[in-house]
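Every protein chain except one is present and positioned as in the full complex.
Chain IDs A and B follow the sequence of writing; residue 1 opens each chain.
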Amino acid sequence: MTVIDPGEESGAVLDVTGLSVEFPTEDGIVRAVRGVGYRLERGESLGIVGESGSGKSVTALAVMGLLPRSARVRGSVRFEGAELLGLSDNQLSDVRGRGIAMVFQDPMTSLNPVYPVGYQIAETLQRHHPDLTKRAARERAVELLGTVGIPSPERRVDAYPHEMSGGMRQRVVIAIAMANDPDVIIADEPTTALDVTVQAQILDALETARAETGAALVLITHDLGVVAGHTDRVAVMYAGRIVETGPVEDIFYAPRMPYTLGLLGSLPRLDREEERLTPITGSPPSLLNLPPGCPFAPRCPLRREVCDSTEPPLHQAGPVGHLSACHFAAELVGAGADQVFDAVGADAEALARFADTAPSTEEDPA
Amino acid sequence: MTDTEAGTQRPRVDGEFTVRQRTQTQLVLRRFLRHRAAMISLAVFLLIVLWAFVGPHLWHYSYRKYTPDNSQPPSWKHPFGTDASGYDAYAQIMRGTQTSLKIAILIALGSTLVGAVWGAVAGFYRGFVDAVMMRVADLVLTLPLFAIALVISSRSGGSWYWIAVVIAGLTWAYVARVVRSSVLSLREKEFVEAARALGASDARIIFRHLLPNALGPIIVNATVLVATGILTETALSFLGFGVQPPDTSLGLLVAQAQTAVDTRPWLFYIPGAFIIAIALTINFIGDGLRDAFDPRQQRVRQ
Partner (left out) sequence: MTAPAALLPPLPGHGGTGEPVLQVRDLVKHFPVLSRGVVRRRVGDVHAVCGVSFDLHENETLGLVGESGSGKTTLARTVLNLERATSGSVRYGGRELTELSRRRMRPLRRDLQIVFQDPYASLDPRISVHEIIAEPLRIHGRYGTRGADEVRELLRLVGLNPEHGNRFAHEFSGGQRQRIGIARALALRPRVIVLDEPVSALDVSIQAGVLNLLMDLQSELGLSFLFVAHDLSVMRHVAGRVAVMYLGRLVEIAPARQLFARPAHPYTQALVSAIPLPDPRKERARKRITVQGDVPSPVRPPSGCRFRTRCPKFAAQLTESERTACVEEVPALADRGSGNPVACHYAESIELL
């Protein structure tokens, strides 16, 4: 586990600082990412959680240099000390292959439909080890397919991506990532399109890939459960920013940002019976013309005047490495979601009226 | 109201409607307004329409009245000249444009109406109904439009609406095919199943849900049909099976002037230019609409 300390200059494998991404649209500028920073030590795993539109995927794409040309990216992304932002496509693709591997939600974005999967893995291997013979590359491909849990890999090695199920394809993508022997794997919602039983297999495959290559992992997901089990540190994103970050246990057991607390309280749990969930009211703000102040303020039960005017910076909010972007982080010490949020459901008055009134007409024309 | 709050709680103005999208209509309109060729064409086309329908009331010659001048080249008095019998060509072209437009628009409306309902019913029911209805439509499409139009309209006395009805009767099948294919995909949408789960009748589903959602391709097609209509009418009239004198149309005017191409070129070229202008502007408008309705044109989303 590491401390995010911008002053420290150490062997971080990936160091993102002040990253911001803007998309100009007809209606104005969409500020999808607003000053995101994280650093990843060798072999470490970081979970980035957030709901749709929080900017978690855009952050990953920006790191990989995969955003469309129209996007304006600022800040700094350093991979092993070398700046990635502003590199040409050619220079980047070298880094992408060797240093940072990416696993997307839809495996078909990284697989070529016209080549057998084994060929694609072998090709990757040979790119990195030009002295590898064709035969050896193929053998290694079979081995990798086996490692990520594909049954009878010797047969599957000649299959085309479309002949495989979604889970199988995702495993192939992970095998390709392993073939690159990367230092960082960025997995963007790798299991979102899959069934739970398959999700468990894919997460296992990711773990295997990490163990074999020693790569650090950035796991981007909306599923708090996945993060809980597979990462050392967590960053919670909301409206394009990291609003809370820290060691996984601190985030889950002692959240210091009302949004994180609200998320945990909204989650139905398998391991305990809760009477009522405590939803977060309202919806995330539009990233277009974002008003000043804390973006979570309109939905926040702790909101005060200062929240509408000043956006709180990430600051120390607990034990070492636990940062929160809330003016009142200290008030959340020891608070449960049910103490902070209301368990709103149906409008009680309207419901009572509805239950009492009879339908307007009984007869039916049919 | 915000997403999870009950109605009685304090209303919150901010945070609601974060999905600030435009309506489909607004989006289409915006994209259309940006299509320069289509906008210029629309302006030109509207000017022509205005001129053809309002102009005759303001012009001091009637298309039916002889003037004392015959075979005059264009002048201030007769901007488009006069023909051998002394008719004022300006008045005649206004009238001709008016008739041609009326026919074209009636064709577009008629065939769109019939074709849209036909296609929607076929696409909605699929199976046997679809097979029979679409074979009928295919049959109509295989009929030589021109030959049939010639035969029927030659017996109808040349009134403009008869010509329109005959041509529409042969072009609706194009619309039917387009609408059918878009209904085939629409009917699989969940909101159609939702309507069915509410107990909606087939007619309600077709007219309330399917057709309004297929409006895009329908409008695009209707525009193209206006152009087709004008060209078909022109060709029929040119051959003498369309509009009959004393009424006139652009096609008829060109036909009457074909002997005078060398001696009085204004009689031939001016109505010809109008035909081209109308067909061209409408095609550009159609292009603009097609681009505007095309979902692939949507803005880049995050």
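Here is the rule we use: a residue touches a chain if its C-beta (ideal position, glycine included) is under 8 Å from a C-beta of that chain, and two chains touch if they have at least 3 such contacts.
A quick note: this is a predicted structure, and the numbers were derived from the prediction, not measured.
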* Asked: Out of A:Leu264, A:Leu288 or A:Val340, which touches the unshown chain?
  -> A:Leu264
* **Hidden partner chain, residues of subunit B it touches** => 1, 3-7, 11, 16-21, 23-24, 189-191, 193-201, 204, 208-209, 212-213, 215
* To do: Could you list which residues of subunit A touch the chain missing from the display?
  => 51-52, 151, 165, 167-168, 195-201, 203-204, 222-229, 248-249, 252-253, 262-271, 273-274, 276-281, 283-284, 343-348, 350-355, 359-361, 363-366
